[in-house]
Structure formats: structure tokens, C-alpha cells
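Pasting in a structure now, in C-alpha cells, and then I'll have a few things to ask.
Just one protein chain is left out here, and the rest sit where they should.
Moving on to subunit A:
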Amino acid sequence: MLAKRIIPCLDVNQGRVVKGKRFQDIKDVADPVVLARQYSEQGADELVLYDITASSDNRNIFLDIVEKVAAEITIPFTVGGGIRTVDDVRHALRAGADKVSINSAAVKNPDLLTEAALKFGSQCIVLSIDAKTTNDSECAVFLNGGRVNTNMNAIEWAIRGEQLGAGELVINAMDTDGVKDGYHVPLTKQVAENVNIPIVASGGAGSMEHFAAVLTDGMADAALAASVFHYSEIDIPELKAYLSQNNIAIRSV
């Protein structure tokens, strides 16, 4: 039986893993390679490495880290942040990433998803969507860490993303991100009901119950979280044991 996945996310800034609240208050926490190995050994099912700096100098530092992580771990990982062209995708995959996550570049140039999927296969093209509730109580797609509203409906963009060639969706709910009050279960569920590709829920994990809720009621295939793992608030083996006891298919290590 296909297991639900638990995915720690590592935000990498100038070679270090950071985590802030609501896209602010950034703090240094660890060496990404060390942390990646720890999570892999603890039973994480996948990792995401997110490059949160955009300059070309840091891009090279980041690709070095991608390669080091690939050498250390034997689980899949996705690379995101600043992926704008087919060449960016190629560089990330060649450095050892299994998948790339594309966010704002796909909004600006939807053909990028199709071109990258045709070139490398849909299975390695992840569309990441930053979604936030707007005045009319629907979720819109935002860019630049929530500063720019595209006025695109998040569900419609998810459906289009699948049609364009994305093989997986990350739904990053900005309403719940960093608050640790639970994932955005209704949004995740609504996306899941409208597409036939895997969904990764992101934003809001604070307790083990939150993971269980989004993987059952939220119909997510995977749950991503950062700070609860980085600050040891939730232990991955305990989380997986808990989910397993709650009859959620989970890979035991």
C-alpha cells in the first residue's frame, strides 16, 4: 500500500538552514547536509531543500549543497527556489535532486512547466502554489512570499498546473503558515478533489494531530513541515508511530 509521506523542508540561506515565522524573523539553525542526514536517518520519507536567496553567487553555493546532500542521503529530495528556466531544472537534477519545485516562474511563464515536463518527465516537476484567502473568501495565488496577489484562483491554477505537466503539487497555505495551528485542511481537500496528481500540504504544522488531519480529511498524500522538526518540537519516529496507530499508511524505518 502506498504510504503517506512526511517531508521536512530545509530553507537554505547562504549555505545554512533557516526558518522564520510568516516569512519574517529569520534565524540561523543548522548545516543543511548534517540536518538532511539526520532527518533521513530518523525516517523522513523525502526532503525539500529550498534556496531562499536569489543571487547567482549563492546559487552556486546552493548547488554544491544539493550535491553534498545527494551524496549523504538515500531518500528522494526536491529542490526549489529561483527555478526559472529549463536550464535551472537541468542543473538541479544534475546536481542530484530528484524533483524540482517551480513557483513564481510558472505563473509568469506557464510553458516552463510543459517544457520541463517534456524534457525531464512530469514525475520530477513539482508546482508549488502559495495560496492565501482573499476578501471574497476564496484562495488566490500569491507571489514573492505573499506580497503580490496574482488574482488567480488557487484551485484553478492547480488544475491548470496538472494539465501543463506538473507531476505533483505543493499547496503552501499562507493563512496557516508559521502559526502552528494546523494545516489548511479545506484548501488541501479542495485541491485534491480537483486533480489526479499527488498533493503535498504545507504550512501550519504544530502538532501530530495536524499531520493526521491533513493526511485524512485534507486528502493530502504528503505533509511538509519545517520548524516543528528543526526545533525538535515533533520527533519524526514518534510522529510516524502516532500516524500508524491512527491507521494511516506510513513507512516504518
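Just so it is clear, a residue touches a chain if its C-beta (ideal position, glycine included) is under 8 Å from a C-beta of that chain, and two chains touch if they have at least 3 such contacts; residues count from 1.
Assume contacts and distances are computed from a predicted model.
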Among "Imidazole glycerol phosphate synthase subunit HisH", "ABC-2 type transport system permease protein", "Na(+)/H(+) antiporter subunit B" or "Zinc ABC transporter, ATP-binding protein ZnuC", UniProt's protein name for the complex chain that is not shown is "Imidazole glycerol phosphate synthase subunit HisH"
Per the whole complex, from A:A173, A:I197, A:L215 or A:V228 the residue touching the absent chain is A:I197
Contact partner of the left-out chain, one of A:F120, A:W157, A:Y183 or A:F229: A:F120
Against the hidden chain, subunit A presents residues 1-5, 40, 45, 67, 70-71, 74-76, 93-98, 118-124, 167-168, 196-198, 221-222, 251-253
